[in-house]
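With one protein chain removed, the remaining protein chains of the complex are shown where they sit.
== subunit A ==
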């Protein structure tokens, strides 16, 4: 098969690369010992608290890309992952800074590893766990799994069920632990992120707008939304801060000093501000995604990848860590889409989608359980309402109205629609309210 050959070729290439690297290192070292002066250089390790910026070619040719994932699908997957982290963070009552860190390291990670080979949702969970520790608000892995499970059920209109403590839970937990380590390893422990929130406050103070809460909130909204794009891998937090101020002020039609241009005070160029703005605004213009298609795409690629690897393995044993087998109920999408009947479908066959899912035999639900669920389903639904915060009346209302057009989560469409009309400020506010303090 062509793919297999390609894979092999790639492997060889990688080997060659490694060799080259080693050679380079040796060269470096011999240079040093010859020079004798600078004994302190350890290959190319960067230990830094600074934000990592990636060069253009790294941003364009990602590992997922070389596994055959097209740019659009990858972008969508990244956005979805970030949204998961954000939503999970809200439900876990994490400080916003933890969600921000989680999203940035999630983005960074997938510039080093492929979305095809490393399950997006598990990595997102690992990032939440890790970020909660980094930002000194640790959460238990168990809670993270529960919350992800909850989001999944809410977004697919399922009855809210607690996670069952079975073997697949244990497997999943172990995978999350491994995902967390993998992120640390891949990022060389450079997992501390400098966020622009404080910088925005400072800049607005300088600009004399510190009392304008609406502007401040608007800027922060843009800032929090920008985490879904790759601007944090392209620009320094100061630049992102300027862009958010720019966007916020424009939205509220507030003047900023033009001569000399205000951003020059912060040593940021106009072109980079524009670049950030464009990338952030592009988020709102993206069409909604067919999650099913995304899933199919990744599934297919993963299957192909695994086949190729199984064949390549035939004789030689490579040292590559095998990606752990996924638990059965856990599809590439982490079961985000209500497809298979791993969770019993609600008894009210409201939409054709649901009735379809009942026809599939659930992998680990027996009929007795099913019946039981029927009884409680209405109660557990209302429980889901109490779960959502009282601060967010809009969301609850929407959910109650039951107008689920797409299978995509409400969290998602809500954030998307933010700038395309409606009342962006309000939407943003209740989403971001608790972060202000």
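We adopt the following convention: a residue touches a chain if its C-beta (ideal position, glycine included) is under 8 Å from a C-beta of that chain, and two chains touch if they have at least 3 such contacts; residues count from 1.
To be clear about the criterion, contacts and distances are computed from a predicted model.
J.: Match the chain absent from this complex view to the correct UniProt protein name in "RecA family profile 1 domain-containing protein", "AP complex subunit sigma", "Cyclin-dependent kinase 9" or "Glutaredoxin-related protein 5, mitochondrial".
T.: Not shown, but named in UniProt as "Cyclin-dependent kinase 9".
J.: So one chain is hidden, and I want to know which residue out of A:147, A:160, A:190 or A:243 touches that hidden chain in the complete assembly.
T.: Of the candidates A:147, A:160, A:190 or A:243, A:190 is in touch with the missing chain.
J.: Could you tell me which of A:65, A:117, A:178 or A:309 touches the chain that is not displayed?
T.: Checking each option in A:65, A:117, A:178 or A:309, the one touching the absent chain turns out to be A:178.
J.: Which residue, A:86, A:149 or A:236, contacts the hidden chain when the whole complex is considered?
T.: A:236
J.: Which parts of subunit A are in contact with the chain that was left out?
T.: 25-26, 29-30, 32-33, 39, 42-49, 52-56, 58, 111-112, 126, 129-130, 133-134, 136, 138, 140-141, 176-178, 180-181, 184-192, 236, 238, 267, 269, 272, 319, 321-322, 324
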